[in-house]
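The block underneath contains the structure these notes are about, expressed in structure tokens.
Yeah, one chain of the complex is gone here, protein chain that is, but the others are all in their spots.
For clarity, chains are labelled A and B in written order, and residue numbers in each chain start from 1.
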Amino acid sequence: MEVIGKSVIRKEAVDKVTGRAKYTHDYQKIPLLSGKMVISPYGHAKIVNIDTSEAWKVPGVRAILAGKQYPLTGEAIRDRPPIAVDKVRYHGEPVALVVADTPAQAKTAADLIKVQYELLPVVNSPTQAFQKDAPLVHERLGEYKKEADSHPVPDTNIATLIKIRKGNIEKGWAESDTVVEASFSFAPSDHVALETRCATAEILPDGNIIIMTSSQAPFMVKRLIADYFGEDMGKIIVRTPLVGGAYGGKAPVQLEVLAYLASKEVGGKPVKILNTREEDILTSPCHIGLDATVKFGANRSGKITVAEILYLWDGGAYSDKAIDLTRSGATDCTGPYNIENLWCNSYCMYTNHPYAAPFRGFSHSELSFAIERTMDLLAQKLNIDPLELRYINAIMPGNTTPTRVRLNKSNVGNLQKCIEKVRGLIKWDEGPVTVLNDRFIRVKGVSCSWKTSTIDTDAPSGVILTFNRDGSINLMSGVVEIGTGTKTILAQILAERLKMDVNKIHVRMEVDTQTTPEHWKTVASRGTFMGGRAVLKAAEDVIHQLKELAACVLRSPKEDLEIANSRVFLRDDPAIGLHFKEIGYGYKYPNGNTVGGQIIGRGSYILRHLTPLDPETGAGKPGPEWTVAAYGVEIEFDKRDFTYRLVKAATVVDIGRVMNEKAAIGQVMGAMSMGLAFAGRETFYFDELGRVLNPQLRTYRPLRYGENPEYLVGFVETPQIDGPYGARGVGEHGLMGMPGALGNALSTAAGVSLHNLPLIPELIWKAKEANK
Amino acid sequence: MLPFDFDYYKPETLQEAVELYQYLDQQGKQPMVFSGGTELITLGRIDLAYTEAVIDIKWIAECKVMQVSGDHLLLGSTLTLTQIEEANLFPLLTKTASEVADHSARGKITLGGNICARIFYREAVLPFLLADSQVVIAGPDGGKVAAIHDVFHEELKLKRGEFLVQTATESRFIRAPFFSVKRRQQWETGYPLITVAALKIDQELRVAISGLCPFPFRSKEIEAAINKSGQSATVRVDGALAVLPKPILNDVEGSAEYRLFVLRNLLIDVLAALDGARFR
């Protein structure tokens, strides 16, 4: 291995430290109109009247979109009007859109639009939504167009139900000696990508629709806009430059639709919509909330024999991606433990909250909090060491998943190895509690996770390679550079396969759906796996073409040729060979005759053997492999004030193979940081009208420099045989165990079981008070 | 993005600023005195502030003063919190101000801006309340010097067209032992849950608080309870908690009950730090 595993500097590094890296909002042109939304100030209200007359008087106003029926949008169920009509269903929902010459004019006009509302009863939690007499968020749920595997229940707030039935529950309970049951709850929160979402749209006279967007899914933008509005798909050209953080939040399609509608309204002129931070938090989709009830039964030796799990996901006002999140949560509902007898109902509930987008971990960090807290409660009841309990129940090859996929040595990592490694990293054997003095203690908590990526069964990835005349190669892939460095890793994979200098590979950073081969979406830690497989195939294609031509020129059988260092040469006499620059554009003989032609490599990959889930039992193959991980968190806890400091956080993940060491460590540490922030501080605070009370970064507070703990990262390498060089997805896993591990540490420290997020001192104080 | 337009003025003397204000006010421009301007920008962009004329006073010499004059420390209202921190002429102020917003923002937020802020924490005022400081105010009636206790009740009570020019603080307070702590909802950044600043002078403790009520305050009643001699720390703190002003904040940063829990412990810490009355 020459390049794989090396900490290669990312290709766009210099641009990023010199301010030259460009994101969607950095592209400016004249004219470029500005779109400004008017958003709902309430969670649930009837729109009685919209008065735009004053707004029209503002100079520079070119269009106002309000009160008009547009085709309904939404990925799994078409339930969302791009701009609300009749009623608003969440705080932040677009009610009108002003298009003006400058951002200031658009804002001035938007402020002058008067909307009259009549308040409706608010559905403020998924548990409330589940009650029989709950107000309905969607009265006409039965009439919406939907995907075949969405199962909305008309006249309720149920957007979908995913059922998992495995083994025999009665048998499981009969075999169990100890039972624990607990409920957990937390509200939605936010991704806080530093770049707020932004989209521009322009419709040219020939009908071409040019969209630029800060998105993880430019190809989905193209498909959905064609689908929603009957446009020719080939005329929709979506461009995505660098993206300033995404974490799942930029996978849904929203502002693109508004920009498109706005441009249409002004005769195709270019219109830009840039979310303010408040809009990015309120209007654009958020991080899902969850109410969960988990019941485990175990025998005396600690083996879990049965589980009954109820997940009520807070999908918010519109189902969009929440349906997939609900399914994904069901798929891996037990956490990484082998439980033969299983019943799980996973409901996607409509509420009057901002609607949900994927969030790094795709419902796994959320369900892990419920599962991992329950594991600690079980350990306590059984009087077994919590790490030991996880070890003996760890999922392994030969076991089946909740959806009955038989695991083998390739499609699941080695959890027991991860547990053993984390045990050493956090010095677990010193014991979970160290007393510093009569007020301060240091306490550790542990957790585990697993995840497969539930993506469309026909999700593609493609790569094109072209040569430059100096023999260097251009790599084009539809993977979006959202910060994960995947495009650099693709270059490493190509360099490794062609045994060439990675610096001679040029990566196109921008995605353009007209000229870049499709990569389904840059989500689910699938960029390296799928994009990598496509690169390998494109490399094979190039190798084949290079050797074919070289065989002719060198008058040698193809089999005798090798490729390395940008040359094709004879295996037994490397001095005889050709540099890529001599054959990349055909070989030119001294007399001018040329043979061969421009070499263009192509490669594609599609996941195999995936199936939808059976609607009654959940049986099916939702994803290609399960990455597993074990975690530890250590805190310093103040027994008087219930405040705490993060001391250490550790993740050991079975990564399959480390592709870029520093980048991999960075991914895991960054994910832990985000997970600790989610676990420890981040949440939306709602009032009784369903309003989010903290939609600014001074009241919604991500982790800051110095609040972070020391990070420990370990890797286990159990190759995924069909992954590129054995690699598994890793972008999400550092995050997933943090809420559980922190919750476990704090529950031990405070001597009280904690069931909510975020784990702020007041929460602990309240639990202590309730326990008095 | 401020959606409204305004005229921008840079007066160079106090008199010019005062006259400008009166003139613009008569014109109906809703003039606003501006030093760091962070509130105009952050509240203006969400339609909570409006003006048609900005009078930027940070070019006026008196507003930029930072000097010891005789027995007093003079601090101009347009000094940034960072300038005050870096000079560190009033350690209690340095400590208290250094917890406001964040370091970069404190390079723009000014002393006067924080004391006169609409966002109600106004933590920079706490040290001046403790130190019986005086404030210099410019206005249409000419300048005046007033005891801070006479003009600061929950907020600085300025008449139309008046603005804060300087604070003056006696050096014996500046040298006095102090304690200042800011407790937040979680970890080390964010608005205060409770900020307590305390100072010991003439064997008496003084305490000023922000974040408990929708205004910062120093209370004679609380100090009387805290200073009751011959009683245990708990009794003294209980006494203080019984005489708190109202209302107690109950918001996303924390419930009223929890704030009282936090305040109790912080007051015990004040006693431990400044009174040597160890309490566990």
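Convention: a residue touches a chain if its C-beta (ideal position, glycine included) is under 8 Å from a C-beta of that chain, and two chains touch if they have at least 3 such contacts.
By our rule, contacts and distances are computed from a predicted model.
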Hidden subunit of the complex - UniProt protein name among "RNA polymerase subunit sigma-24", "Peptide ABC transporter permease", "(2Fe-2S)-binding domain-containing protein" or "Cytochrome c-type biogenesis protein CcmE": "(2Fe-2S)-binding domain-containing protein"
Query: Which chains here would be touched by the one that got left out?
result: A, B
Message: Can you tell me which of B:Leu89, B:Ala105 or B:Ala273 touches the chain that was removed from the display?
response: B:Ala105
Message: From the list A:Val88, A:Val192 or A:Val730, pick the residue that touches the absent chain.
response: A:Val192
- line: Among the options A:Thr276, A:Ser319 or A:Asn414, the absent chain makes contact with A:Thr276
- line: Only one of A:Val243, A:Val294 or A:Ile764 touches the unshown chain, namely A:Val243
Message: For chain A, which positions touch the chain that isn't shown here?
response: 7, 9, 12-23, 25-26, 28, 104, 192-196, 242-247, 274, 276-277, 482-485, 662-663, 665-667, 669-670, 672-674, 696-698, 702-708, 710-711
Query: Can you list where chain B touches the absent chain?
result: 1-2, 4-8, 36-38, 41-42, 44-45, 54, 56, 82, 98, 101-105, 107-108, 188-189
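As a working rule, only the chains that are shown with their structure count from here on.
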Message: Based only on mean CA positions, could you tell me how far chain A sits from chain B in angstrom?
response: 44
Query: Which residues of chain B touch chain A in their complex?
result: 1-4, 45-47, 183, 185-191, 251-252, 254-255, 258, 261-262, 265, 280
Chain A residues within the chain B interface of the complex: 103-104, 107-108, 111, 276, 278, 438, 640-641, 643, 645, 680-681, 685, 693-694, 698-699, 701, 703-704, 706-707, 758, 760-762, 765-766
